[in-house]
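Next up is a structure, given as structure tokens.
Of the protein chains in this complex, one is absent; all others appear in place.
We call the chains A and B, going by the order they appear; numbering starts again at 1 in every chain.
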Amino acid sequence: MGRYFLKRLWHGVIVIFGVTVLVFVVTRLVGDPVKVMLPLEATVEQRAAFEKELGLDQPIAIQFVDFMKGLSRLDFGKSLWQHRPAMQIVFEKLPLTLELALLGIGLAFVLAIPLGIISALRPGGVSDRSTVFVSLMGLSIPQFWLGLLLIIVFAVQFKWLPTSGIDTPAHIILPTITMALPALARLVMIVRSSMIDELNQQYVKTCFAKGLPFYRVVGVHALRNAALPVVTLTGWELIRAVAGYSVVVETVFAWPGLGLTAIQAIEREDLILLQAIVFTVAILVVLINILMDVAYKIIDPRLKLG
Amino acid sequence: MTVPANQPLLEIENLVVHFTTRSGIVQGVRGVNLQVGHGETLGIVGESGSGKSVTVQAVMGLITTPGEIVSGSIRWKGKSLLGAGGRDYLEKVRGKEITMIFQDPMTSLDPLFTVGTQITEVLRHHLGMGKKQALRRAVELLELVDINAPERRLQQFPHELSGGMRQRVMIAIALACEPELLIADEPTTALDVTIQAMILELLAELQERLKLSVIMITHDLGVIAQMSHRVAVMYAGKIVEVGLAEDIFERPVHPYTQGLLRATPRPDEVTERMIAIEGVPPNLISPPPGCAFASRCEQAGESCGLSPSLTVYEENRMVSCWCASKKQGA
Partner (left out) sequence: MDAKQGAIESGGDHGGGRLKNLFLELWRDKTGFIGMAMIAALLFMAVAAPLIAPHSPTAQNLRARLKAPVWDENGSWNHILGTDNLGRDVLSRVIHGSRVSLMVGASVVLIAGAFGTVLGLLAGYRGGRTDNFIMRWIDTQVAFPGLLIALIILAVIGPSMITVILVLSFNGWMVYGRMTRGAVLSVRQTAYVEAAEVVGCSGTRVVFRHILPNLTSPLLTLAILEFARIVLAEAALSFLGMGIQPPATSWGLDVASGKNYLFRAWWLVTFPGIAISLTVLAINLVASWMRLVSDPQEREKQFARQMRARRKRGPVVQEASAP
């Protein structure tokens, strides 16, 4: 077990390294980073001073070494936009993104299980077909549009909920729903198909032949066997929520998390802050992957990891 | 509820089961009549597709879409297991008074739960036992089926056991609540020959010791010979012959039974070619109107265009064949 974790951690390190190097390369080598970071009217002296400050006048190899040194101290330098350490900004915004992602995907997961089971019990029946249909729609709607629609309906038409920002507890409702719905659609489909497959297995027949009550056969035996793909997808959804959807949802609702900050950093061409954000997100992704593996091992004792 | 010793425990009458597929309706069971009495082993023998598994699945209420019990009755100790009221009765009785073991023990056990859990859950549900009590009983059951180190086995998972051991665990689970009827659906087909013998011996011993009734389903005549008191031969969804085991083996009456016995290779008879039954079983989507075996039967005659039914041939023997009836003069 220990060996396995080491392997996974090593893989995680490679991923994080890969991501950061990629961003480093992109931001320093492609095009003219100084031009990107400075206003157009900057004079030659200002450019030179800027370059010196950022260490951009050094050969690329030295830049890379400096970069790696900073990385190990979690020091990416000062954000060009807010003029304070980039990682400090990241640590401020991170909890907000995590809150939204966990609530959203958590909600999707909690709803998907009963919906998927009910569908699987009577495939082709009325509730199943409507679930599948609504899921299909949920998969097809762009998330940013969903958020805007929700705003139009609930905040504008009915004025029940606030449109954006973070001031009251009620502010989290619409963003959470927006985060949850597409994930819910995908999760329901997986729970459903997984359960249908399991309910066709021989051991389910045996369980019924043993006279076990219905809820135990479906809710304990079949469900546990069906869990693996569901856990995989949930982990995947959580990763996408943190690393992708958050950008979109936070933008729509002006939710000041890492995603919105990333967009703002892009708009302001603050490549330093961007590097810090990408690095942090990569670490989060690796952590979630590891958590998933732990979950697998708990669910299925047959899995010999490593 | 006790049943007097001379009355059958299980009665199946005119059972008809259909399966709806895209190519048409498959008539898997076309009118089966069977009884099983106290303490006896009934062997049901037939080739794949003859309907033997479907029949017992119908008894255990394991048939659902695309399958359906179209007509007939199944009675356990005189009360019906079918229909609305029957369903409730079935749920009380299933796993407790009638139990079943299946062909492939690897897929029949839940891979994610320990052996111990899979035994104790039956005890706790049917007999209301507490956890400790159920575990103790589980150890007893594992000893009953000759599994060594029973306490350790309780913590193990199915994939950690060998095929033979898994089947023993299945038997232990099936015997947990002291059932009166054990249905074994091809219990040894998936096992090595040597293990086969051991499992059959175990079953025979348990049957005698516990005064169990057993339905043994198989396509292997050797297995039947070893264990059964009575034998029913099935072909194309119907029973073609039923009688005492020795009688059937020594003097088979139905041409199909005769063909089966002829086709079984015997070490004491050396022949040049194996004798197979010519032809193939009929398509059950549109079975022939008359006797289903007629097209492959050497003795087939004109009357075989009509469907024969099981009639008494002699004491303890029923056959479904016009030729047999003719010989009998009945």
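Some points to look at:
Note that a contact is a pair of C-beta atoms (placed from the backbone, for glycine too) under 8 Å apart; a residue touches a chain by one contact, two chains touch by 3 or more.
For clarity, every value in this text was computed on a predicted model and none was experimentally measured.
Among A:74, A:148 or A:228, only A:148 touches the chain left out of the display.
Summary of contacts with the chain left out: across B:67, B:150 or B:259, the touching residue is B:67.
Only one of A:98, A:139, A:228 or A:295 touches the absent chain when the whole complex is considered: A:139. By the touch criterion stated above, the residues of chain A touching the omitted chain are 11-12, 14-15, 18-19, 22-23, 26-27, 30-31, 33, 36, 120-126, 129, 136-137, 139-145, 148-149, 151-152, 156, 196, 199-201, 204-205, 208, 214, 239, 242-244, 247-248, 251-252, 262-263, 266-267, 269, 271, 274, 277-278, 281-282, 285-286, 289. On the side of chain B, the interface with the absent chain consists of residues 19-22, 26, 28, 48-51, 53-54, 57, 62-68, 237, 284, using the contact rule stated above.
Here is the rule we use: only the chains that are shown with their structure count from here on.
Between chain A and chain B, the centres computed from C-alpha atoms are 54 Å apart. Across the complex, chain B meets chain A through its residues 60-62, 91, 93-96, 99-100, 102, 104, 107-113, 121-122, 125-126, 157, 159, 170, 173.
Contact residues on chain A toward chain B in their complex (touch as defined above): 201-203, 205-213, 216, 221, 224-225, 299-302.
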